[in-house]
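Input: one structure, supplied below.
The other protein chains are all here in position, but one chain of the complex has been omitted.
The block that comes next holds subunit A.
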Amino acid sequence: MSSIQDLTEGRIDFAGQVMVDNISRVALIVSTFIAFCIGFGLQDIRATFAFMAVAIVGLAAVVLPPWPMLNQNPVKWLPVKHKGSVEKKL
């Protein structure tokens, strides 16, 4: 059950989240600009949207799945101390 949840949720670590944010922002801005230039150069609006479609699929493939690249800095939790004392305070 937990493995299915891991697969569908696709958690990544904090450094990975920053990386995804940067990749998607830069890739979208650059591909939008290139798409406009291709369409304007070829005088073909289909080329623009075909390029955008390919770019979106490529970006989704890079950014959406929890690739190992995005999980290189797992959070290191502090070790549990005084297991009993916490319960006493509560």
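Note that in this section a contact is a pair of C-beta atoms (placed from the backbone, for glycine too) under 8 Å apart; a residue touches a chain by one contact, two chains touch by 3 or more; residues count from 1.
Here, contacts and distances are computed from a predicted model.
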"Signal peptidase subunit 3", "CSN8/PSMD8/EIF3K domain-containing protein", "Rab5, rab family GTPase" or "Trafficking protein particle complex subunit 6B" - which is the UniProt name of the missing chain: "Signal peptidase subunit 3"
Touching residues on subunit A - with respect to the absent chain: 8-12, 17, 20-21, 24-25, 28-29, 31-32, 35-36, 39-40, 42-45, 48, 52, 56, 59-60, 63-66
